[in-house]
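Below you'll find the structure, written out as C-alpha cells, and then a few comments.
A single protein chain has been removed from this complex, and every other one stays in its place.
By letter and in written order, the chains are A and B; residue numbering begins at 1 in each of them.
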Amino acid sequence: MTGNAATTAQPARSVGAPLIEFRGISHHFGSREIIRDVNFSIRESEFVCLIGPSGCGKTTLLRMLGGLLTPTAGQVLFGGKPVTAPEKEISFMFQDYSKALLPWRTAGGNVSLALEANGVPAAQRGPRIAELLKKVNLANHADHFPAQLSGGMQQRVQIARCLAQEPSVLLMDEPFGALDAMTRQSLQDEILKLIAVSRTTVLFVTHDLEEAIYLGDRVVALYPNPGRVAQVFDVKLPSPRDQLTTREHPEFLRLRREIFDFVREVEHEAP
Amino acid sequence: MKLLKASLLPAFLLVIWEIAMRANNVQSDSLAAPSQVAIAFWNALFDGTIFSRTAETLRAAMLGLALGGGSALILSIFLGLVPPAARLAQFSIEVLRPVPAVALIPVAILTLGFGYGMEIALVAFATFWPILIYGMAAIVNIDQQLLDLARVLRLGAYARVTKIVLPATLPRYFVAFRLSMAVSLIIAVTVEIAANPLGIGYELMQASQSLHPALTFALVIWVGFIGFLLNSVLLFAQQRLFGPAGATMVAAP
Partner (left out) sequence: MTARAQIFWTAGSIGVTCLLVLGWQLVADYSGIPPVFLPGPDRAWNALVGGFSSGELLPLTEATVERMFYGWVLASLAGIVIGAIIGSSKIAREYVAPMLELVRPVPVSAFMPVVIAIIGLSGGMILIVIALGAIWPVLLATVYGVSSVEPRLIEVSRVLRLNRMQTLWKIALPNSMPDILAGMRIGLTVSLVLAVIGEMLTSESGLGFHVLVAARAFRSADLFAGVILLGLIGLVSNVAVQEIERYLLRWKRR
C-alpha cells in the first residue's frame, strides 16, 4: 500500500495461535452477579489490555487466569487445559507493590524467592538474580530493602521476580496505577522492551485508557454491573512504541477518541 | 458453636486424665484426678479458707498497686511534661527497671520482716515500672495542639494536668493499669509462694508440702481463675469507658 507509512495500518507485532481462552465465564459472589458470559481469547505473544469502569470485573478475570479464583460458570483455558490453580508458566504482578514484596528480604532476596519456588539450585541463583536485576536497571540496589526503594524501584523488583519464573504469560493488575506519571511512562517502555525479547503473552488490566492503547495489541472493554465484554478494539500501531511519536500517531488519536466516547456512553448507561 | 469447639479439647484431656488415674488406681502424693480436684475445691470453698486467703492476697496486691501505680502516675506526668527531667532520669530508670522484683524478696524480708508490709512494698516496686513507662509514653504522645491550647488558655500547672493532660491520656493509663493489675497479682502470689506466710500462695504451698495434691491443683486453678476474672472485669470496663479507641492504643503482651 502506498502512502505515508505512519498513517498506514500495520500489524503491531506478530502473534501466534490462541493460547488463552475465556469461555463462557460467569461469576457470582453470594447473590451478586459479578460477571456474565464473558468470552474472548488471547493469542501467543499478544499484549491484551482489559479496561472498564469499576465493577466490570476486569481484575476478577485476571485473577481467574492467575489461578487465584475459580469462576462459578465457564472455564479459563490455558494451552487447551482448564486453569484450576496457579500455573508455572503464568506469573502475576500486583498493584500494591509494598504489600507484594517481602519487606525483610533485599531486592535480590525477593527475586530469589521465585527461583527458590521453582527449585533452582542455590549455586545458580546468584548469577540469575544479578542478570534479572540488571534487566530492570536495579543492579546497584540488589542489597537494598524495599523500605529503602522508591515506588518505581519496588515495582521493578516485582517485575524482576515475575521474569525469574521465565513465564510464557505475564498477568499485570494495574501495576503502574500507584506511581507518578513519569515513572509510569518509563516503566511502560521497560515492560515493552523486556517482553519484546522474550515474546511473552501479556494480559494487562488498567484504568488508564491511553496506557491501554499505548501498550496493547488489542483492548478489551467491559461493561460494568455485571461485567460483560462490550467491545474489542484492535490496536494497529507501529512497533516499537515511542512515548512521543506513538501518542501523536493519528491511529492512536482515533482509537483514543473512540474508546473515550465508548467509556462515556457506558458511564451514562443504566446498569 | 465456637464455644463448643473451644471446649472440646480441654474436655477430652480431662476425661483422659480421669481415666488414667482411675485405671491405674494411683494413690499418689503428687497427682490427683480431676474429680478429686473438684471435690477438694468444693470443700475448700465451703471451708471459707479460700475466700479469706484470697482476700489477703488481693488486699496486698491492691494496696501495692495503689502505692506503686499512684507514685508512678505522678512521676510519669512530671517526667512526661518536663523533657529535660526525663532525659536526666533516663539512666537511673534503665538501671533500676530490670531488677526482678523477686530478687528483692530477701531485701524486703530483711528490712520489713514477714507480713503485709513486705508484700505491698514488692508489689509496689513491680507495678511502678509499667505505669511509669507507659505513662511517660502516653504523655509524650499527647497531641501538641492540646498542649498549645492549655498555654493559650493560660492554664496553671494544676489545671493543665487535670483538665487536659489526664483526660487525654486516660485510655492509655487504663490499659497500663490493667496490665499492672495482672502483675500485682502475680507478684503477690509469687512472694507468698516463695516466702510470705499469708494469702492464697501460702495456702498453695501448705497444700503442696502436706502432700494434698488435689487441693494443690485446685488452688492453682483458682489462682488462674482470679487472674482471668480480674483481667476480664477490667477489659470490660475498658471497652465500656473507652470503646475501640482504648484497645488499639497499646499492644498488650
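As a convention for this text, a contact is a pair of C-beta atoms (placed from the backbone, for glycine too) under 8 Å apart; a residue touches a chain by one contact, two chains touch by 3 or more.
Keep in mind it's a predicted model, so treat the numbers as computed, not measured.
Although one chain is not drawn, its touching partners on chain A can still be listed: residues 66-68, 85-86, 88, 91-92, 94, 96, 99-100, 102-105, 113-114, 116-117, 145-148, 165.
Contact residues of chain B toward the unshown chain are 2, 5-10, 29-31, 84, 87-92, 94-96, 98-107, 109-111, 182, 185-186, 189-190, 193-195, 201, 204-205, 207-209, 211, 213, 216-217, 219-221, 223-224, 227-228, 231, 253.
Assume only the chains that are shown with their structure count from here on.
Annotation: 56 Å between the Cα-based centres of chain A and chain B.
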